[in-house]
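All protein chains of the complex are present and in place, except for one that has been dropped.
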Amino acid sequence: MKRLQIHTLTKDQKNNIILVMLVLLIFLLMTILSPRAFLRPANLKGMAVQFPEFGILSFGMMIAMISGGIDLSLVGIANLSSIVAAVVMLQMGDSVFSIVLGILAALLIGALCGVFNGFLIGYLKIPAMLVTLCGLQLYSGLGLAITKGPALTGLPEAYGEIANGSLIGEIPNTVLIFLVVAVAVAYLMRSTIYGSHVSFMGTNEVASKYSGINNLKVTMYTYIVSGLMGSIGGILISSHYNSAKSDYGKSYTLLTLLIVVLGGTDPSGGKGNVLGVSLAVIVLQMISSAFNILRVNSFVKTFVWGLILIGIMLISRIIDTREKQERRTQ
Amino acid sequence: MSTSFLRMESICKNFGGVKALQNVDFEVHAGEIHCLAGENGCGKSTLIKIISGAHQASSGSIFIEGEEERRLTPIGSIKKGIQVIYQDFAIFPNLSVAENIAMNSALMQGKKRMDWKAARAMALEAMAKIGAHMDPDMLVERLSVSNRQMVAICRAILNDAKLLILDEPTTALTSYEVSMLYEILRNLKAKGMAIVIVNHKLEEIYEIADRLTILRNGENVATGPLGEFSRSRFIHCMTGREIIDSLYEPEISAEPILEVQALGREGSFSDVSFTLNKGDVLGITGLLGSGRGEIGDALFGIYPADTGTIALHGKPITIKSIKDATRHHIGYVPEDRLTQGLFLTRSIMDNTVAASIEKYFVKGRLDEEKMDAVTWEWIKRIGCVASDSKAPIRTLSGGNAQKMVIAKWMNINPSVLILNGPTVGVDIGSKFDIHTILHEFAKAGVGVIIISDDLSELYYNCNKLLVMEGGRSSGLMDTKTLTEEGLASLLHGNALEK
Partner (left out) sequence: MRTQITKSLTTNEAIVVYTIVALSLAIGFINPAFREFSTAITLSRAMLVTLIFAVLEMMVIVSGGIDVSFPAIACFSSYATLRLILAFDIDSVFFFYAVAGVMGIAFGLVNAFLIAKMELPALIATLGVSSVANGATLAFLGTKEYSNIPEGIDQLSKTFLFSYTNSNGITFQMTSLILIPLVLLILAYVVLRHTMLGRGIYAIGGDRFAARIAGFNVTRIQYIIYMTAGFLAAVGGVTYTILMRQGSPQNLMGSEMMVIAAVVVGGTRITGGHGTVFGTLSGVLLIAIVQNNLIMVGVPTHFQSFVVGLIIVLGTGITSIRAKRVANSSKV
């Protein structure tokens, strides 16, 4: 019985294998087309600094989507928390203590935004899409109110090292942070009680309630975790530019949505895995830098992202209907 | 002799290799109420769908008012005066009563304009016909289930209906509403309409039907006037077996598991008391709205009770939320398996451990092997037919899936297990298995409460019974002192007087 199961791959595994092949394909293609530019350390480093930003935001989106919701406010949370961190650091001066305090403030803001989202969604039962869409406006608006428009600059130099430096050898810190977060989220989703509860709730909210799962608590945790992902993403973005502003990373909302869907997360909830999302992050980063190297107009990216999103959804829909038909004829 | 409105001869319907209907003859006269009965999966709904034109028969012939219909389409069927009222009524909660009533006929006539005045007039006329009183401008989302059904009936009779088919019309109605519905149906019958009611509840069939057709495994096993059916013949036709049931008589034990005193919840039920001893299986019955389901909801903390006391193993406990209930190891198998009980797309294993996942969190991770092992243990113990614990649970039949919902709760080592309609939509074999295993659990010390409207299920499987009526309980009764007929009259006695 066990042996049989190894041969029959789950849908997740199939999806992930396709993603790995995509990574290899793009890598091969680029090493052939433009080996110098693509394999140049500067390019690799550039990629490594960028993908963790939206990669971590994508984990937030993934968790919200597994729970049966969506989090469109992530970018707003990212900017608001980095702005608050910047204010704290500018007040406290240039010291390690000030940076730590700034980061803690950012995380706190992320969690608070999550509490707000979670309360409206879980307690007042307002649709997640509406809540987080409003949340985006609210958090960005608050950020704008604090900065009064221009970016907050003059952050401690050491803060910039978070995203731009490398503590261990040549590996950029951002990659390390991404790996740590990925492992933590994977652990949370796969190996904890919360992880099981959230995917039960995402599969069938009513059955989850009738199974004794506290949906309100699970929803609150979900948006707090996704809020924390937002603030970590915000820290990386602001550290990368060494400044904070209310409208950084505007394109990331679409990008994160695209990534989680590409990574095999079910938009109707209940299913998703960190490995798939991580692979999707890498695929998109590679496409993105391939575009840069091939000197394709950067707006073409937006165009292609849209096409990929629609394409992926269409393909999985067609596969689904085909499977359903096969089941019916059996 | 009344005239035949619809006559179907040797109807067969195959889905792939499955024979859903085999040589079924079915005839409905104008001015009669005809009950179509049968267990779940007997082919009732397939037959209805053929009449309504949603499915085409594989072979056989259909005559409507003596004329043969070669190809019946949904529109064609409506044009012949056939109207089906489905269980969910297929009405629009966001639209007004008038619009709901008038919409179908406007669409049928291919109208492009919405005529509000005409819609109101039509609605009032239809309501007058059946004696219903509703504000035509009210949105349907604000109506009770029974009034929604009235809207559906109004809509159906507008289109010159000659045959009205109602699919399980009483499942969601209170006893008073059932009697109102029957009044309306008798009026329509008197006006010469043919009415088919799909039902499987014996008591209700005896109250309303003129004639009866029973299907079993896709075959017509009996048709005839109600008078030809004795109780035992009816059950024999339905199930295909003689009544061999014996009463459940456990060893008498004085060890109480659950003691409930004067439990009540405003607007739902009041003053409900009972004691569940070791070995007892308690049955709670009553019509919809009598408070039977609400007692289960209260004990599981969904809509907690606001008065009364509950004691578990002699210690008083309070249940104010689902969390309280699960903390005290109270399990609840809900009424609607598909939406409330199952995680359809998840594996059998996931479904089995859904309520007890905490048990498998060992040393900072979830022990998947243990979960799998326990799933297999339950699959074997509860007699579920499944070949792969990782397969989605929706691949199981209704009976097997229900067994796993029970296993989900047994896996928390419950002190009390409440089952609301545990064998609805379950085949006879699985039904028997479920009852057997519930008795086993009861003997092992689990307090079992079965909430059901299936009287024979309760009669033969519970040793204590509670009949609810309008939120009040009859008091605890010993099954041995009752007959099944006596139970039925207790349940329906008062409803008929109104």
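Going in written order, the chains are labelled A and B, and every chain counts its residues from 1.
The working rule: a residue touches a chain if its C-beta (ideal position, glycine included) is under 8 Å from a C-beta of that chain, and two chains touch if they have at least 3 such contacts.
Quantities reported herein were computed from a predicted structural model and do not represent experimental measurements.
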- Note on the structure: Touch list for the missing chain, restricted to displayed chains, reads A, B
- Message: Given that one chain is not shown, which residue among B:8, B:21 or B:106 touches it?
- Response: B:106
- Among A:26, A:66, A:86 or A:136, which one is in touch with the chain left out? A:136
- Touching residue (missing chain; options A:41, A:93, A:149 or A:169): A:149
- Message: List every residue of chain A that touches the chain not included in the displayed model.
- Response: 70, 120, 124-127, 129-130, 133-142, 144-145, 147-149, 246, 254, 257, 261, 267-268, 297, 299-307, 309-310, 313-314, 317
- Note on the structure: Touch rule applied to chain B and the missing chain gives residues 75, 86, 88, 90-95, 99, 103-104, 106-108, 111-114, 116, 137-138, 141-145, 147
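Everything that follows uses one rule, which is that only the chains that are shown with their structure count from here on.
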- Query: So how far apart, in whole Å, are chain A and chain B when each is placed at the average of its C-alpha atoms?
  - Reply: 45
- Quick one: in the complex, what on chain B touches chain A? 16, 302, 322-323, 325-326, 332, 334, 339-346, 350, 353-355, 357-358, 361, 364-366, 388, 390, 408
- Note on the structure: The answer for chain A against chain B in the complex is residues 1, 5, 187, 190-193, 195-197, 200, 203-204, 206-214, 270-271, 328-330
